[in-house]
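Of the protein chains in this complex, all but one are displayed in their positions.
Here is chain A:
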């Protein structure tokens, strides 16, 4: 039984999400502009663990008061299948994208019982000229670079209780209106701490199903939600007037953060409602057997 809010039908279904490992990293620079640049590049090509190795995004911007060095900063989150899978992702992303960015510095962005190396790899760029400074329980590395020093904390926090794949599918009769609505939902989710929407602009247009007819393809197009295939495939999920479907995928450091993000995302969509051509909200799942976390839409509206 679906429920209707503001003219938008909400399916009685659930988003099925998976346990992941996640970490947070604070990137600072002389200006917010340059902190954003480093953070954007470091989280690039980080949409899905399937092909990118990690799911990454910007959680929030930080004022100078909130960073360890009193400069403007950005907190990014990186999620992977396991702590071991995160190690090369952190090393390469920080080493190639943050170390290289003018004026940058890099600090732990998550306090947790477990930790994972942050500066352990990038410090070696110092070729023996790097020095450490331990203040309280925190060790900072100072790597000499051409514009001064790259300061990087040795470790950051790690959680293995992170959740990847919280999602909602938004269906509508107007592609432009649907995109605007999804953008509004992503903007609302961005205000929730500890979550990211790793896809381009936070929005996915290529929802996938598990498996494919081709060997070696782990995922392939979700034909049941493709409007151009309506009627030609065995099963379609789309009503005759549905023109497009957009998905928002949410990763979070905690299950609660993902639930909160879905709640504000759903509210943003239903607030805009039918007037921008949104007809229905549903969620992606695999029958509930694969993912440990289930987010029932009816509980979140």
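The rule is short, and it goes like this: contacts are C-beta pairs under 8 Å (C-beta built on N, C-alpha and C of every residue); 3 or more make two chains touch, one makes a residue touch a chain; residues count from 1.
Assume contacts and distances are computed from a predicted model.
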Original post:
When you check the chain that is not on display against UniProt, which of "Formylmethanofuran dehydrogenase, subunit C", "Imidazole glycerol phosphate synthase subunit HisF", "(2Fe-2S)-binding protein" or "3-isopropylmalate dehydratase small subunit" does it turn out to be?
Top reply: "Formylmethanofuran dehydrogenase, subunit C"
**OP:** Can you work out which residue in A:7, A:44, A:70 or A:288 touches the chain that's missing from view?
**Re:** A:70
Original post:
Which listed residue, A:131, A:160, A:206 or A:221, touches the chain dropped from view?
Top reply: A:131
Subject >> Contact residue for the chain not shown (choose from A:34, A:140, A:199 or A:295) >> reply: A:140
Original post:
Taking the full complex into account, what residues of chain A touch the chain not shown?
Top reply: 28, 68-71, 105, 129, 131-136, 138, 140, 142, 148-149, 151
